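Okay, here's the structure, questions in a sec.
Missing here is one protein chain; the remaining ones are kept as they sit in the complex.
Here is subunit A:
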Amino acid sequence: MTSTILAKTPVAPAAAAGGSPPRQARKRRGRWFRGPYGLITPAIVLITVFIAVPVGTVVYFSLFQYNLSKPWATKFIGLDNFHTMLFDDPQFWSSLGITSVWVVAEVVLQLVLGLALALLLNRVFRGRALVRALMFAPWAISGVLATQIWLLIYNPTTGIADVLSQLGAQSGFAPLAAGGSAFWAAVIAELWRGLPFFAIMLLADMQSIPKDVYEAADVDGASAFKQFRYVTLPYLREAIIITTLLRAVWEFNNVDLLYTLTGGGPAGATTTLPLYIVNEAVGARNFGYGSALTIAGFVILLVFSMIYLYFGRASRKESK
């Protein structure tokens, strides 16, 4: 687009000849220079106000002992918060471990099941439009509403545990009450909510694959699996890279469902890094330390995204 504009911009003969450009040409060139900056100014202002200032504020607070409950104790402490976080806070490492398992479990399960669902919905069958609409429903509802649904399901007196006890299984089993089961109960609830994202994105990409590629594969005698492996998957590569990256970032930052479903409990079994930040910054009003934890999360996501995109690009080059 830029080259088109440049090509169409008339060049004053004097300027082209290397002499002093006439006034009108200079004015036009000045306007040309002012134009792009003028156009990107709103974007720069918005990015500054909504990204640079908040990020800068968090970085600033992370260098302070800053607890809202004790305003008199506020003071600059340099990198002490980061030192505490890395060397004296086992809960930071524990929450980071839980976050890693959470992200891997969610992204892998959502990708595999979402892909399977997309393949299913890509086939022609009666009522396909209705099934597609229904499948999208969990994605459309809020995390808090999803929590309410799953709280009822997990409630020992109304939900699945009650059904199991009526069938003769252990009575009073509460999936959210024990450390191990609470984590996987939360994984299932989030899986239910996140699955449609992958299914819809992959289905959309799947529908853009030219039919004649499959026809050619058919003629060559490729089985359904080989068609999936050598036609469908390569075409979906870009969509898979982007969706898994986006989802990994979202799941890393997940707060709404976990906060309302388990509150990070029991006994910290579902306390991911963002929930730990909430507990520190909002619960304990320890904004200084909460800011340091936030910076850690930010850096981890930044590094992860860069590495992920680098490998994604490398594998794309190899396939070419």
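What we mean here is this: contacts are C-beta pairs under 8 Å (C-beta built on N, C-alpha and C of every residue); 3 or more make two chains touch, one makes a residue touch a chain; residues count from 1.
Criterion: contacts and distances are computed from a predicted model.
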Name the omitted chain as UniProt records it, choosing among "Xanthine dehydrogenase family protein subunit M", "ABC transporter substrate-binding protein", "Selenide, water dikinase" or "Quinol oxidase subunit 2". "ABC transporter substrate-binding protein"
Thinking of the whole complex, not just what is shown, which of A:143, A:263 or A:312 touches the missing chain? A:263
Among A:177, A:191 or A:249, contact with the omitted chain is made only by A:177
Residue ranges of subunit A at the interface with the undisplayed chain: 68-73, 155-157, 171-174, 176-179, 262-268, 271, 279, 282-287
